[in-house]
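Of the protein chains in this complex, one is absent; all others appear in place.
Now for subunit A:
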Amino acid sequence: MKLLSITCMILILLLPACRKDKIDHARISTFDLTSSVNGSTYQIKVALPKHFSTDRTYKTLYVLDPKTDFNLVASECDKKSSDLNKEEILVVGIGGGNNRLDDYFPVPYKGHKGAADKFIQFIQQELIPKMEKDFHASNTRADRAMIGHSAGGLCVAYCFTNYPGIFGNYLCLSPSLWLGNQIVLKNEKAHRAINQTSTGVFFLAAGELEEEIMRPPIALLDQILQQHYNGFTKQYHLARGLDHLGSKTPNIKQAVAFYFQQL
């Protein structure tokens, strides 16, 4: 009886955490895509717009780490599209393939390959053309966005510095910019003269309580964006009182909201 009471008390305390991101599964299409670039097979998940039509093309948001973030991103896109009366978009989750750190890290680190170049080439040369052909994704840079958190955020930042022609919109959450002695920031500096003439949207976010190695490189990226990228619509959001993982959900919501405000 005592044990039951204690268990009930703990369950009551945890009730606020029991929320589910609602997305109509009938609108989700999944397929496998084997890459000829790196030989890996990716599980692709596509959330179609509520009023999907083959008569038009759609802006597309590519989601890294879809296993944990796809449903949240897709449901937030539904919500923001409806709340802000904006056009609907395609949400594409890029899952499976290699270990996430192999695919997202641009340089080797602690046994991880650092194969971001091949992963991004797969997106550019194989996934995007398939999305345009089979799902009516728009074929312009300005209509493509990418969202990622942590190592995924680093991959988003790496696309921004090294592959600026693919995406026009970057939703970069708590990026692991410390990696490889800040290699992505050094890349930014090396490519700045060319990249800063482009236009787009850049949402950068972190958790205020992300201690040890996370905050200074992110703050430096924000400073660089403010000083050198006038063609970009930018926002830096620091989730108050939250750490690396605690800030993930609120920052995803902020990022999607900011992206839809720019549509």
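The rule is short, and it goes like this: a contact is a pair of C-beta atoms (placed from the backbone, for glycine too) under 8 Å apart; a residue touches a chain by one contact, two chains touch by 3 or more; residues count from 1.
In the analysis below, contacts and distances are computed from a predicted model.
Set against the options "Heterodisulfide reductase subunit B", "Spore germination protein", "histidine kinase" or "Outer membrane protein beta-barrel domain-containing protein", the UniProt name belonging to the omitted chain is "Outer membrane protein beta-barrel domain-containing protein".
Of the candidate positions A:Ala74, A:Leu242 or A:Val256, contact with the unshown chain belongs to A:Leu242.
From the options A:Lys22, A:Lys50, A:Lys133 or A:Lys186, the residue with contact to the chain not on display is A:Lys186.
Although one chain is hidden here, its contacts on subunit A can still be listed: residues 2, 6, 9-10, 13-14, 16-17, 178, 181-182, 185-186, 189, 208-209, 211-213, 215-217, 219-220, 223, 240-246, 248-250.
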